[in-house]
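Here is the structure we will look at.
All protein chains of the complex are present and in place, except for one that has been dropped.
Then we have subunit A:
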Amino acid sequence: MPVAGPNIAGEPDALPGLTGHDRISARREKRFATALLAPAFLALIATTTFPLLFLIWISTQRMDLAMPFMDGFAGVDNYRQLLADPRFWRSLVLSLVYTVSTVVLQVVIGLALALLLMKMKRGQTLFRIIAILPVVLSPAIVGMVWRSFMLTPEFGVIDYLAISAGLGSQNWLGDPTMAMISVIVIHTWQWTPFAFMVLLASLAALPDEIYEAARIDRAGAWQRFIRITLPLLRPAIVMVIIMRTMVALTAFAAIYVVTAGGPGTATEILNLYAYRKSFTELSLGYGSALAVALLIVTLLISAVLFLMRRERAA
């Protein structure tokens, strides 16, 4: 049999299934592809899968750096303790409050800005450049800026505005409720431009004629928004919600810099609690269990969001 040359490689197969040549070359190709993928795959396992499994392993240990003589296998003790820990439940609630409020605010404000910008005749580019700035900053820097320049009593910008408005100086980060509101505002401030950019791109892609047809069909501005814009933007909105939810659930840097979870545990979201437990209180085993709990919560929520997305699409 002649060796399969490139001249017959592209010919359509008369018979269903693969001929001898094709099977051999397909097997070779598969082997080659595996060889090419292997380094990246190994690196991925070493840097993500292994640490994850190691974390789960630690979460079944009793591992207190302050009391190393007590260390040992604990089974599900850490998890049993976790379910009975009011501080865990509180941090979980704070995580959910933080996530829901920041994501809702980002989508609502981002969409409003995008709609406004579509109406602007001039200065669109300038507005986009200004809007994107917070996103490119490190969350830790953003936290620093807000803590020192914006919220500091007496000379922070926000505090100055509050005083000027007759509200008086507020202890923005010292009061439990105010501190929570502050960290929500900071996260929203930094990440709304992301939602804004994504929604703006989707809005710009909607054809003008559909809106003209809706005007002819006697739909008012509000009806056009509810019946045309929102449904057509739904895929983009759901995508933004999914992406921002995952980030908000695992937010850390900005809150850590601004309040470090305080005052007390007023802004201690689950992520911060796991960090504090592990590295401040040095209970690595219990801290790991908290981290696994956060992982499970994140997986559950994203699974629900993805299911919602698929259902809507169908």
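The working rule: a contact is a pair of C-beta atoms (placed from the backbone, for glycine too) under 8 Å apart; a residue touches a chain by one contact, two chains touch by 3 or more; residues count from 1.
Simple rule for what comes next: contacts and distances are computed from a predicted model.
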item	value
Protein that the absent chain corresponds to, by UniProt name, given "ABC transporter ATP-binding protein", "Anti-anti-sigma regulatory factor", "Beta-ketoacyl synthase" or "Ger(X)C family spore germination protein"	"ABC transporter ATP-binding protein"
Chain not shown: contacting residue from A:Pro51, A:Gly75, A:Gly123 or A:Pro231	A:Pro231
Options A:Leu83, A:Ile210, A:Ala253 or A:Met308, residue touching the unrepresented chain	A:Ile210
On subunit A, residues whose C-beta touches the chain left out of the figure	207, 209-210, 212-220, 223, 227-228, 231-232, 234
